[in-house]
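The complex appears here without one of its protein chains, the remainder shown in place.
The first chain written gets the first letter, and so on, giving A and B; residue counts start at 1 in each chain.
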Amino acid sequence: MLKTFRIGGIHPCENKFSAGGQIRQAMLPERAVIFLAQHLGVPAEAVVKKGDMVKVGTLIGKSAGFISANIHSSVSGKVARVEAMPDMSGYRRPAIVVDVEGDEWEPTVDCSEELTVHTDLDAKDIIKRIADAGIVGMGGATFPTHVKLSPPPGLKAEIIIINAAECEPYLTSDHSLILEKSKEVIVGTALLMKAVGVTKAVVGIENNKKDAIEALRKVKTEGIEILPLKARYPQGGEKQLIDAVMRRQIQSGALPVSVGAIVQNVGTAFAVYEAVMKNKPLIERIVTVTGRGVVQPSIFRARIGTSVQSLIEDAGGFVGNQGKVIAGGPMMGKALSSTEVPVVKGTSGILLLPQEESYRRKSNNCIRCAKCVQACPMGLNPTLLMMATEFGNWQLAEDNYIIDCIDCGSCSYTCPSFRPLLDSIRLGKDKVGTLIRARK
Amino acid sequence: MIIISVVVLGGIGLISSVLLYIISKKFEIQEDPRIGLTLEALPSANCGGCGYPGCAGFAAACVKAESLDELLCPVGGKAVMDKVAEILGKKVTEVEARVAVVRCQGDCEARAKTNVYDGLKACAAVSKLYAGETACAYGCLAYGDCVRVCSFGAIYINESTGLAEVDEDKCTSCGACVKACPKNLIELRKKGPKSRMIYVGCMSKDKGGDAKKACARACIGCSKCEKACEFGAISLVANLAYIDFQKCCLCRKCVSACPTNAIMELNFLPEREATEAKAMAE
Partner (left out) sequence: MKKELIVSPSPHIHGGDSVEKNMYGVLVALGPAFLLSLYYFGLGALTVTLVSVSACVLFEFLIRKYLMKQPLSISDGSAILTGVLLAFNLPSNLQVWIIIVGALFAVGVAKMPFGGLGNNIFNPALAGRVFLLISFPAQMTIWPVPGSFPPTYVDGETGATLLSLLNDGAGAKLPAYKDMLLGKMGGSLGEVSAIALVIGFAFMLFRKIITWHIPVSILVTVFVFTGIMYIVNPETYVNPVIHLLSGGLLLGAIFMATDYVTSPMSISGMIVFGVGIGLLTSVIRLFGAYPEGVSFAILIMNAVTPLINTYFKPKHFGSK
């Protein structure tokens, strides 16, 4: 019996068209737009100005707070502008625009493909290198990694969990990364273990990626267990993964490290390897371009700041009626209002849905079938929370743990009445969060 | 048989009424009778525009307060406050009439759609995730959060323009819509003579070029109005002009100076008629 998390969950149609595909290098953009806020927390501060020349790997934004991350140039060329540009939501955010000239790298970066396994760095140095390289959670949450690796005083990690679940339908970035870079991923995991000072790590990977499990098991490991999990969404959620692997549930509002676990995405493990062993900052990432709306579903290694439009063209362009373009997976990704936006550190995929798959169906009355209740992986009552939000009953929403919602969308996915449950709950969660902060 | 049931039922009724009487006497709450009187004078809209939870809360606050200076029922306005002052024997300060205005004119024609939103129809939900269906991140979303909070039916979405509009006669300036609008588009402004008002109908802080590209009637921050104004009522902050209604003398010089028609005039006669009316008067 394969392990999985214990409450709720769904199993959407996987649609992994690009599974097992080779990673292709995406074309260099002509102009890269690099946002100063590609992570959770405080935006970085620009340290270059218009007209400056930058190389690949040059620091252009400096971490500006405790929860913040460095930003590096992903291309070489001249800084064209430092100003607000529209991001995925359409709102303008501070960004650095670089006109690309050639492809010249900072000399400190080791560009060789050779595998490096040994390092004399101690835990503190490893974390410092990770912080310098501006590494953030690559699964999409983009929480700065160095912060996560330094648990607050009093809490001690026992185990590193590497999240290779990739439970989102369509996406296969992590899958291909493991197939091609299994050794690097394992070395990265070992580095993370060393940084935190634990001797045990578990790679949680869904059983629908048998070849990736094989590939990882072939690598000689010490203290690293490869654990196949039953394919179930949202297995890649931090809390769900810990539950699946360790049979421990984090209490409402607590950090994962309170049950002794630190979860890192497999993409992050690879980025950590590159940062520590190759001295390479986070300037590119693996992006799946997929869906029924694209000619050739592909997996790219794309520079941060490349426009989504150029990636789509690289994959052969649209096919059929253009509908939605989603940054990320279909369950938690964000639909783009324009394709002229750049890839950021958290862009795990670009999903193109044709028009017939894009519109929602008209919503009806709640029939109280409780299918959302059974689907919710946090054990909440989504329809009650939606009602509480609609009536503005914030106390009721708070009493029923609206804050614990993880935005996974299982409720809206399941609802036979097509009710926009998560839309409402997100709104209510935001409101209740504001009220709670105001009380403090 | 009948007698027994009559006795039993009657007995139960009697005992219950005695109990009820004792309990109501014992737990009676002494309330200032003036609160009730004040409450009767209030409009009972319970809109919360005064800042208190409902009319009862406001009535209690009025009774408790030393003076009525800080208290105002925006719905009832002066008439109601005078009544309240009379009941309580306190003085009331003069208040100026205000009305809500929506500072966006980006109708369907001026502001082209760049994407189609298909989710929960609530401004708060949209604005959290997206800038809106157009390239302007500041404009009216027209999903009616303001309409839903208005207790007086004074604000509505004009389907032809895709904008929220205020019915000035019904608006009581309670301010519920001001709080509800996630884009901060709604402002309570002083009603001028004959309800005349001049304000900038745009909240875009984008640079001129970007703003203009997104919406034909955007304020582009050109500062022409600032220069045209003789009373120093117009200030320009972050590419956006603002007209201070306390200083504005309704001369309308800024309106003609604006290259994008971003400045709105309300309840003025059209230019030509105005001249005719003036000629007639002379």
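Worth a mention:
Simple rule for what comes next: a contact is a pair of C-beta atoms (placed from the backbone, for glycine too) under 8 Å apart; a residue touches a chain by one contact, two chains touch by 3 or more.
None of these values were measured; they are calculated from a predicted model.
Checked against the full complex, the candidates A:Leu59, A:Ala195 or A:Val325 give a single residue touching the omitted chain, namely A:Val325.
If you put the hidden chain back, the residue from B:Leu39, B:Val101 or B:Ala125 that touches it is B:Ala125. Note that of A:Asn207, A:Thr221, A:Asn279 or A:Ser338, the residue touching the chain absent from this view is A:Ser338.
Shown as candidates are A:Asn163, A:Gln235 or A:Ser358; the residue that touches the absent chain is A:Ser358. For subunit A, the residues touching the chain absent from view are 7, 10, 12-13, 169, 239, 243, 249-252, 254, 318, 321-326, 328, 330-339, 351, 353, 355, 357-361, 364-371, 373-374, 376-381, 383-384, 400-401, 404, 407, 409-410, 412-418, 420, 422-423, 426.
Seen from subunit B, the chain kept out of the figure touches residues 113-120, 125, 129-130.
In this section, only the chains that are shown with their structure count from here on.
Subunit A and subunit B have Cα centroids separated by 42 Å. By the touch criterion given at the top, residues 114-115, 118-120, 122, 124-125, 128-133, 135, 137, 206, 210 of subunit B touch subunit A in their complex. Across the complex, subunit B is touched by residues 86, 89-92, 334, 337-338, 358-360, 420, 423-424, 426-427, 430 of subunit A.
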